[in-house]
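Below is the structure I would like to discuss, written out as C-alpha cells.
Omission of a single protein chain aside, the complex is shown with its protein chains in their original locations.
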C-alpha cells in the first residue's frame, strides 16, 4: 500500500489531502498515468506536470524516479515558502 | 582662525585633539606643509599622506581642496566604522 | 543550529536570546518575512507538509552552516492563518565576518522560498488565490 499525499491546489482539485492506494507503478510517471485514468478530477489535477512537483518519502524526486519500496508519494505545486 | 582637529593615531602623534591656528594656506596640502614645518611630531603625523584622510567643515575633502572660509579642518586615518 | 515550524507567532528578541553565544561572533544578521496587505489582502493561509518540512529546512540550514562556517543558524517558519502585518518566518545567522552572515542569510531565504514545502493562499476582496512560484525565485538558486 502506498500513501499518496496532495497539497495546495492539487489537494483542492483531487478533493482530499491523502489516500492509500494499491499500485504496481514502477515510476512516479507510471503512478501519475494510473491516477489520471481514474476520474476527471485526477486528470485535471495532473493536466500539466510542469506545474507540479513530487516527493518520494519526503524527499524531492523526479517524474522518472522509481517508487518501488516507497511508503509515501506527495504531489504539490512549486513551493512558496519564506 | 582655523580649528584643526586630529583623530585616532594622528591625535596621538600630535599629542592633542584640536588646536586653533592662524594660517594663510590656500589648500589642505598647503596647510599640511605648514604644519609639517612646525615640529617633529607634526612631520611624523603627516609623513605618509596616503595613510591619512581629511575633512573640511565635517565633509570629506581632498589634499588640493581650498580651505578659504573653512571653520574646521580634521585629519584622521581611514575610518573603521561598522 | 535550530529549526522550528510552528503555527504560533514568534518573538524575534526571544529567539535571539543566547543566539551565537558559543562562537567568537562578530556579525549577526536576521531576516523577518511579514504578510503584506497588497491588493486588499485580508488573510493568508500557509499550508505545509508536516513530515517533510522540518527535515527539508534542516538540510538547507546544515548546508548554510558548512558553506559559511557559521557559528549559529536559526530558522523559524509559521503555517496556518496569518493577517497583514503578521510575521511569517525568520532566519538568523551568526558568523565571525559580516559577508558570511549576510550571504548565508540570503542563501537560506532563497532556498526556503523554493525548497521548503510551504504553500501560501491569499484571501482578499477578489476571492482567494494560491501564490504562484516565480521564475526569478528558481533562478535565484543558481547563484549559489
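Observations on the structure shown:
So that you can tell them apart, the chains are marked A, B and C in the order they are listed, and the count of residues begins at 1 in each.
Everything below uses one rule, namely that a contact is a pair of C-beta atoms (placed from the backbone, for glycine too) under 8 Å apart; a residue touches a chain by one contact, two chains touch by 3 or more.
Since this is a predicted model, take the numbers as computed values, not measurements.
The hidden chain, counted over the whole complex, makes contact with B, C. The missing chain, though absent from the display, is touched by one residue of C:34, C:69 or C:83; that residue is C:34. Of B:37, B:69 or B:82, it is B:82 that touches the chain left out of the display.
Of the residues in subunit C, those that touch the hidden partner chain are 12-13, 16, 24-38, 96, 98, 101-102, 105-106, 109.
Residue positions on subunit B in contact with the hidden chain: 5, 7-9, 11, 55, 58-60, 72, 74, 76-82, in rising order.
In the analysis below, only the chains that are shown with their structure count from here on.
Ranked by distance of CA centroids from subunit C, the top chain is B.
Separation between the centroids of subunit A and subunit B, computed from CA atoms only, is 72 Å.
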